[in-house]
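One protein chain is absent from this view; the other protein chains keep their places.
Should a chain be cited, it is by its letter among A, B and C, assigned in written order, with residues numbered from 1 in that chain.
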Amino acid sequence: MIKVGIVGGTGYTGVELLRLLAQHPDVEILTITSRGDAGTKVADMFPSLRGRVDISFTDPAKAPLAQCDCVFFATPNGVAMSQAKAILDAGARIVDLSADFRLKDRAVWEKWYKVTHAAPELIAEAVYGLPEVNRARIKGARLVANPGCYATAVQLALLPLVESDFVDHRSFIADGKSGVSGAGRKAEVNLLFSEASDNFKAYAVHGHRHHPEIVESLQSLENASGRKIGLTFVPHLVPMVRGILATVYARIEREADFQSLYEKRFAGEPFVDVLPPGSQPETRSVRGSNQCRIAVHRPMDGDTLVVLAVEDNLVKGAAGQAVQNMNLMFGFPESRGIDQIAVVP
Amino acid sequence: MIKVGIVGGTGYTGVELLRLLAQHPDVEILTITSRGDAGTKVADMFPSLRGRVDISFTDPAKAPLAQCDCVFFATPNGVAMSQAKAILDAGARIVDLSADFRLKDRAVWEKWYKVTHAAPELIAEAVYGLPEVNRARIKGARLVANPGCYATAVQLALLPLVESDFVDHRSFIADGKSGVSGAGRKAEVNLLFSEASDNFKAYAVHGHRHHPEIVESLQSLENASGRKIGLTFVPHLVPMVRGILATVYARIEREADFQSLYEKRFAGEPFVDVLPPGSQPETRSVRGSNQCRIAVHRPMDGDTLVVLAVEDNLVKGAAGQAVQNMNLMFGFPESRGIDQIAVVP
Amino acid sequence: MIKVGIVGGTGYTGVELLRLLAQHPDVEILTITSRGDAGTKVADMFPSLRGRVDISFTDPAKAPLAQCDCVFFATPNGVAMSQAKAILDAGARIVDLSADFRLKDRAVWEKWYKVTHAAPELIAEAVYGLPEVNRARIKGARLVANPGCYATAVQLALLPLVESDFVDHRSFIADGKSGVSGAGRKAEVNLLFSEASDNFKAYAVHGHRHHPEIVESLQSLENASGRKIGLTFVPHLVPMVRGILATVYARIEREADFQSLYEKRFAGEPFVDVLPPGSQPETRSVRGSNQCRIAVHRPMDGDTLVVLAVEDNLVKGAAGQAVQNMNLMFGFPESRGIDQIAVVP
Partner (left out) sequence: MIKVGIVGGTGYTGVELLRLLAQHPDVEILTITSRGDAGTKVADMFPSLRGRVDISFTDPAKAPLAQCDCVFFATPNGVAMSQAKAILDAGARIVDLSADFRLKDRAVWEKWYKVTHAAPELIAEAVYGLPEVNRARIKGARLVANPGCYATAVQLALLPLVESDFVDHRSFIADGKSGVSGAGRKAEVNLLFSEASDNFKAYAVHGHRHHPEIVESLQSLENASGRKIGLTFVPHLVPMVRGILATVYARIEREADFQSLYEKRFAGEPFVDVLPPGSQPETRSVRGSNQCRIAVHRPMDGDTLVVLAVEDNLVKGAAGQAVQNMNLMFGFPESRGIDQIAVVP
């Protein structure tokens, strides 16, 4: 049994962490912070947690984070980097769901996030928390940078291609589609039901922050061929609450059994499910679950490979993967507390 | 051809007024105001209007409202009452889509809207703009108070009952259901897609501002029996953009042919459609149109009458009815510019 | 560990039973039948179950139901009553999620379901599976009739009122709202996305089959006052997948502390949650969970009591309650396998 704390618990990744951690047999939720809602009972804000989470939000300044074994940051970008050192020094370990430690290249990070990094000395230590790539290093990490939601889906879709040499590495296209919860629990007009419902659009076509994260992470793969990666990434907003589908296009340069390539790469992975040939994964098949399901296609036997990957952006794309990382860090079975079956329909 | 102005054009009733007025053959949209977006082209904010509305939002202080024949207020409550006198004095006529002039009882108004009324001298003059009740008076009005969306649907459902003596007038129940656009284009967490989608709830169960509007208006009907009206009204939020369904329950005291009662009451009404017996109207059958469709039921031949009324909350429940009132005020055919057929599916 | 079988597993209650039973530690799913899809792997039809349910659908004639300890019928009405006797004779116990054994009055049942009952000799033995009323009898039952989805929500909302004497028992109104999954996984035009989305309507206003179920069950309560119950029930279709909200109206005859009445009645109930005064329960607060949440209101301190009850129609309204009944029948802790926290957002 470990004690955990959550910094920034009123957003969607926060409440999803609470859902998962409250059902985790080895975890006690010691504290959860909120600047704006300190004093409010968690279950008053999220009645779905009535009878399961009995604590109140605590002011960040007063939260007993130093007494935690593991602290989750479910905060906007910029918070974790200011607080990480003190927490690590107190002996706690950190899973940061924000973007603060996702990039190793500080200059790139500062360009995209438009602030000076507050803890550059921790960047090197932070482990990028994609277990399918970094499992061993996550186990020993003090500070894990939990990947972004799109970044998780796109990387899992691309991994077998980047680690081999059958397709062009410079012309990947990832057409991403996300449910609206990916934008967070923010009071913005463009996220209103009346704006997003019965509607579809692309956004951030000029450039999205997950682009450098994907490219840097894939480029630095130990097994990577070293070839330079080129990626066009266009995200779209889907009128649904949860779910990401990444449709990835790659130009085939040499023949291969791509289905087999994917099956072998992910054999034994508890949370990556390579579907049989011909499958077309649905986001709802992973709604509320930590699974990522992948299908591999070659339309009309042409030169373009199409890989489809679905995940729940709040689970494998955020809180579920964070708990998966925590399980690895603390020696729990990797699936503990995150083996819920998707809610269908 | 008349000149019209719109005060407060960035909300949903504003853009809906623009959609209808831009297609009205007898209207020139002279000006539209916005405090926060002055200078922005209307079509930049609402690309659906590209090529059809070429003006920009104007600062309210600089808008040529005095040059208009008709000014629509699509503002939050409290604005119209501050500006109405000056506009009327300048010779323009007003259709106020807010609640400022809907109640005759100033004390009741101030209790529900929690401010002092700024133009009490105009309350008596204002005509409640429900054409099915006040058509003659609307024609001569300088100042029309456009009814609320729920208030329109519930009153049309109740009119034939209140004007006759077959059911108990003290125990009406109106179970209202509205699409999310009824709450306006406001950046509030509870209106986010991720909050309202795949979800259903009641709200304002303790009391909703349309309650006194409905009761006062029905109580004051010229044809009313004079019996005191009692109403329980519970609104609900439906995960759809547009549409209201009011399910109205009444206790039958004396036998009557209720189907016939409704058909006779609304015979000749251009925008009230009494459906054949057994019908169950859908909100989408009026989506984008100014129709209200009504069905009358007596479940299991019991003592309870059930009346179902649907409307588009932004058309017959707001902007469409406002244009209907303008048509009456300026002597245009009542349906001009608001005879669009509903968009189905 | 008990062996269970599911008859009719390709509908929404079937797949929901699979989701819950596959996560139940004391259950082995021995067999699941489908007439049309025999031979198909369950996980091919429902990929959400990949890696969790490895069996295929079996032809009903060949399924080893006699080897089961518990058989669930997730079939259309009319199937369970034909097969129940043979299964009971083989020593298995039954939870019937269809309507075959929900009514004690055979004549009423045959009127509403329009067929002759095939097992009238079992009607008396069948126990109506609402644990909040019949917990003790369910424990000893061989045959449990699992309540309808609306019937569960409406009865839980009405129980404290019917068991006491503060409101008129003859004029209850239940305005029901259900997500579309309540209509089942049937290829019907009116259930298409393009018909049901962005739309709202009432249906079965003339009379719904859950009406006699509610009235008979409430009328026969041991604690009931004996007063005759009158109910008007109008169901509506909400553009969401899961969830029921019942808005129940009752005329107050004598003063009482209704909040306290509800809290006392449901104290200790694991799956009925009486919310604090002023609450307005959302269906999503129970999405995927077995909870029913109830709030009690008295709008504007008038004579009408308004009770709001939400449940997930596929969990507490169907499969979850079925597992709850199974838990009671086999002596497992009542919440085992059905204590999932709702998926929010």
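Simple rule for what comes next: a residue touches a chain if its C-beta (ideal position, glycine included) is under 8 Å from a C-beta of that chain, and two chains touch if they have at least 3 such contacts.
Every value quoted in this text rests on a predicted model; they were computed, and no experiment measured them.
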Among A:143, A:218, A:292 or A:308, which residue is in contact with the omitted chain in the full complex?
A:308
One chain is left out of this view; which of C:130, C:154, C:215 or C:241 touches it in the full complex?
C:241
Per the whole complex, from C:198, C:216 or C:339 the residue touching the absent chain is C:198
Name, in rising order, the residues on chain C that touch the hidden chain in the full complex.
12, 179-181, 185-189, 191-198, 239-241
Absent-chain interface as seen on chain A, which is shown
171, 173, 175, 177, 179, 194-195, 197-203, 205-207, 211, 230, 232-234, 236, 238-243, 245, 247, 249, 251, 278, 280-284, 287, 297, 299-300, 302-304, 306, 308, 310, 345
What is the set of chain B residues that contact the non-displayed chain in the whole complex?
12, 15, 19, 22-23, 46-52, 181, 185, 197-198, 241-242, 273, 275, 279, 281-282, 284-289, 293, 340-345
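Rule of thumb we're sticking to: only the chains that are shown with their structure count from here on.
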Taking the mean of each chain's Cα atoms, which chain ends up nearest the overall Cα mean?
C
Using only Cα atoms to place each chain's centre, name the chain farthest from chain A.
B
Calculate how many whole Å lie between the centre of chain A and the centre of chain C, each centre taken as the average of the chain's C-alpha atoms.
36
Mean-CA-position distance for chain C and chain B (Å):
39
Residue numbers in chain A touching two or more further chains are 12, 181, 185, 197-198, 241
